[in-house]
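Once you've had a glance at the structure underneath, I'll fire off some questions.
Yeah, one chain of the complex is gone here, protein chain that is, but the others are all in their spots.
Right after this comes chain A.
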């Protein structure tokens, strides 16, 4: 861990000034929220901010309704508070389910929504400063390719980086069509969730399209996404029952008409790519159709089109295919919130 300057402004404008103070590209200043990812990475000598701007004092932790009836999640609202918020639970149970499938209760109590979006990959080689990594040290090479790749990407990878984005929360946000509200001294803007994270291409050092001086202030969920509340399921497959990152996760949300036809469908995959993976044309296969397994298999084919393993992680393609089908079957029946973590009865409704 390197020495760093630290400030804890209490208003947003001051934070936006502080982040620019003595900005140095080789040791970029960072906002500090729950610290559950950033502080770890500083200790591992992976990230070296010259200055930490602690944003925990900013008034950005509210969860409130937007003018059009959607929901606004403060960037500093904690993952746990978000998951258990009554409006989130009732209108966007997919989000509750995804958050509760992640990390541990203690980490979810600390982790902020903004920080969750910006958490970095869990690629072993990214964490090991003794080996090259393009994401950590652009141009040094990707050590993961040809190495220990059980957890790596099967979609959207490049010859420069095969890392995955590890978040669960983001998978649900992608499915629900969230928007990310950001602010810098230069002004405010909104980013479609699909455009927030990026594929590695030849610049894997950039996880997102956020600029270094931009602060996430809010994440909004559109009002119409609440229409998925009755048919949404988040399934996370991992190496142990809790406290492990996804090998593959699937968020699915459906709307059904009285005849049992699917009118709207959203599916996002986690653990498979550098960003939550969505394919509107695959979702469109479901629109207007009666649910059945062969159709779900076609949807899975479409979602996984072009999937390519690294050898050790080839199984993820099979796993993802099966998980998509299972989740769609389950979402047709109802909704799961993963609220009773470790409780067999909650799991059994999916089994």
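To be clear about the criterion, a contact is a pair of C-beta atoms (placed from the backbone, for glycine too) under 8 Å apart; a residue touches a chain by one contact, two chains touch by 3 or more; residues count from 1.
Criterion: contacts and distances are computed from a predicted model.
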Open item on the list: Tell me the UniProt protein name of the chain this structure doesn't show, selecting from "Ferrous iron transport protein A", "Aspartyl/glutamyl-tRNA(Asn/Gln) amidotransferase subunit C", "Xanthine dehydrogenase molybdenum-binding subunit" or "ABC transporter permease".
Closed with: "Xanthine dehydrogenase molybdenum-binding subunit"
TODO: Check each of A:33, A:88 or A:247 against the chain that is not shown and name the one that touches it.
DONE: A:247
TODO: Please pick, from A:128, A:224 or A:301, the residue that touches the omitted chain in the full complex.
DONE: A:128
Open item on the list: For chain A, which positions touch the chain that isn't shown here?
Closed with: 1-3, 44-45, 122, 124-125, 127-131, 143, 146-148, 150, 237, 239-245, 247, 315, 318-319, 322-323, 326, 341-342, 348, 350-351
